[in-house]
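Every protein chain but one is kept in place in this view of the complex.
Each chain gets a letter, A and B, in the order it is written, and its residues are counted from 1.
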Amino acid sequence: MAEAAHAPSHAAGAPHSATGIDSRKLLMWIFLASECLFFGALISTYLIFKGDIPFPPASFIADHLHGGEVTGWFPSDRIGPDGTEYAGVLNIPVTSASTFVLLMSSVAMVLAVFGAQNGRPKMMKTWLFATMLLGILFLGFQVFEFHEFGAEGLNLSTNQFGASFFVLTGFHGAHVTVGVLMLGSILIGSMRRTGLGPDSGFHVETVGLYWHFVDVVWIVIFTIIYLIPA
Amino acid sequence: MATAAGALAPPAVQAPSGVWSWLTTVDHKRIGTLYGISGMSFFVLGGIEALLIRSQLAVPNGDVVDADRFNALFSMHALTMIFLGVMPLGAAFFNWLVPLMIGARDVAFPRLNALSYWFFLAGALMLNASWLPGDAPDTGWFAYAPLTEAPFSTGRAMDFYTVSLIILGTSSLIASLNFIVTIINLRAPGLTMFRLPVFVWMTMIVSWLLVLSLPVLTVGLVQLYFDRNFTTNFFIQEGGGDPILWQHIFWIFGHPEVYVLILPAMGIVSEVLPTFARKPLFGYAAVVFAGVAIAVLGFAVWSHHMFTTGLGPVPRVVFSATTMTIAVPTGVKIFNWLGTLYGGNIRFTTSMYFAVAFIATFTIGGISGVMHASPPIDSQQQDTYFIVAHLHYVLFGGAIMGIFSGIYYWFPKFTGRFLSESIGKLHFWLFFIGMNLTFFPMHFLGVSGMPRRIYTYDAGFGWETWNFVATVGAFTIAAGMLTFIWNFFRSLREEPNAPDNPWDAPTLEWATSSPPPEHDFDAVPLVRARDPLWHDRDNGLAQPEADPNEHIHLPPPSYYPLLIAVGFALMGIGALSHLAVLALGVVVVVYGVWGWVLEPTGPEPAAGAH
Partner (left out) sequence: MSVESGHAAGAHERSHPTVRQYLLIGLLLTLITVVELIASYSDLGSLLIPILFVLSAVKFAVVIAYFMHLRFEDALLTRIFVVGFVLASAILISLLALFWTDGAISNR
């Protein structure tokens, strides 16, 4: 369905708007502003507890001693005052790969929007599908990571790092999941006879805004949790 | 029901009747009515809770209720009044008035609007369902850790609390998003931001406060839920957490929330005073900017609720300074209202009584508030009845008086009938005398050391007299409420023949019939100045004629908002019981969202509906 390449947010039938901005786009941006507060509070909690994780009790050390190191307690490697070695749970190379995957999903998303706004439905569908796959792959990395951490002994109740880490990244993952569902819905919708309707560029763009925001939140999380040392 | 100017207007479509039409409505006027009836009902419930509290405290060693029940009563009284009373009553006015005041035919997203209401109702019912298993929240509306944590709150009261507030918060968030977009984008031609009625400005400011503060509360509620159900230790000291973190997170939401409670009433009063003083609001721009300033500063004062928690001298100084600063824009508004009255040709209607009394009683509450802003003084006042006095002067003397002013003012517009002025004045005096009798003595009680949240007290502290007086005052308020309810039902039995603009008011909602037709305006108004109707009247201008050939498309009703709310409620119930119920709720929500997205909304693809 060919559309004017220069006016994606003024699709046919978009209602009167005193500012010229499509109301749905305006809604999405205000929502994203509120999401800054949501993730800001979760990140604040993480940072408040970070760097002040006490050493574990002896019972924990006894249960989690593997190959001379205590696992499942600290984010990164540490040596205790008594010489005990602690192996950090964070796996930066693996998480860098998942970060790269999410970044590439944003590139794919932007190409899907480009296809939708320039009347190239095949391009749109291909890149929507790619975005979805990359998003699912990212979620796979998260599931793997959560499972690994759990196996090493870190869970919600272990210590403050565990609690704040899992809640922060867990909610981010939940947001990614919602995004994947939205992408899937748009993709299925686009495969109908009527496609996504005359407003297809707009719908894809709106989902894209959400998707990029979730990526942007991950940029912050990745830096704060993984790159900045305790 | 079309106006004279719209004699050639398209025929007024009779609004559908019947329960299903109400369950599927997306009409802002009906949604406003739903919020209003609900809000008023829960206000009465909160009042009954207050009467039980006051009965228990009327005399020393009272035995009306036991300590546990008392704790639940004062907690639920606050939660009910704040989230189920004042906020929905505000939403009732937002819904009814904002589209009309900006010359629009509905809000930007009518189905989302309905969704907000049904989410509200779900959260309200869930919160009160906690009474049934005897598990009503009983740790105060602010739910301080560690009392709220598993070792100390062993029932499910705090899980009812977290889940219900998450549902209620989602409702308010969705509504706020809707109103911001509506006010920015759906204004009639000529209606610039600085020609907006102050009430619309206040709606926008309140919506921004909620959009930015609710997410923080949500995080805190999630963390508390996780502490209680998934063995995290966010607020549990023994596990490495910090109870003070809860307080910060709660009050970062909680303080903007109190401005959410008062600003709608300030907006109402800013509309009522000019009408009945027969002169424009004094210092419109100052009042608007003051509202914005209050909202911005409102995010910078939260720790004044925590002066006695050992914050340290620097935080105390900073938050004390910001709190005192916020008194300035508040004072600006008060002086502007006085300036509106000064030199005016005052008509003392019941609505005006409430609005003028608002200025007095809210100011008293503001003065005690400024006292609390000083940490040394607050160290005496914190957790005493002095604070109870302050908060009730600003919330009852402020928000409630303002809301009733609005009810008497706009009742003709909403129903086509007038509330009786004589019964109204009786109602007013019972409220005014009652509230001062109830809450003024609490200043004395606080200063003489009576702590908050005690279920009884011994004789001999010197608290007997004022407690008794306060209880008499509370029952006086109750008499006033009964008077209002009598007035309300009596008035509804009258013929609906109120004119379009019985008060000769200046704003656009008075440019259409009372009540408005389903499509609000026969012709979209043209706004040439602030106070458009006065401007038109004084310059001999008329509004545009309706186009008889115009087909006004209204968004069709939908049951998906109700369905999605049912699904969300199931998710909440599941969070309190079984994962299977939660999963079912998710399925219902997803099904509802799909149905919503695919639902046709009329001839134009996106005529304001989403």
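Rule of thumb we're sticking to: contacts are C-beta pairs under 8 Å (C-beta built on N, C-alpha and C of every residue); 3 or more make two chains touch, one makes a residue touch a chain.
The structure presented is a predicted model; accordingly, all values stated were derived computationally and were not measured.
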Fill in: Options B:G134, B:P189 or B:G449, residue touching the unrepresented chain
B:P189
Worksheet item: Given the contact definition stated above, which residue among A:L37, A:M124, A:L139 or A:L183 touches the chain not shown here?
Response: A:L37
Practice prompt. With the missing chain put back, which residues of chain A would touch it? List them for me.
Written response: 4-10, 14, 16-21, 25-26, 29-30, 32-37, 39-41, 43-44, 47-49, 52, 92, 96, 99-100, 103-104, 106-107, 109-111, 114, 117, 205, 208-209, 212-213, 215-216, 219-220, 222-223, 226-229
Worksheet item: Where does chain B touch the missing chain, residue by residue?
Response: 184, 187, 189-193, 208, 212, 216, 237, 242-245, 248, 252, 299, 303, 310-312, 315
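Criterion: only the chains that are shown with their structure count from here on.
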Fill in: Whole-Å gap between the CA centroids of chain A and chain B
35
Worksheet, complete the sentence: In the complex, chain A touches chain B at residues 11-19, 21, 23-24, 26-27, 30-31, 33-35, 37-38, 40-42, 45, 48-49, 53-54, 156-157, 159-160, 162-164, 167, 171, 181, 185, 189, 197-199
Discussion item. Taking the touch rule as given, give the residues of chain B at its contact with chain A in the complex, in rising order.
Written reply: 108-109, 173, 177-178, 180-181, 184-187, 191, 211-216, 218-220, 222-223, 226, 230-234, 239-242, 245, 249, 252, 590, 594, 597, 604-608, 610
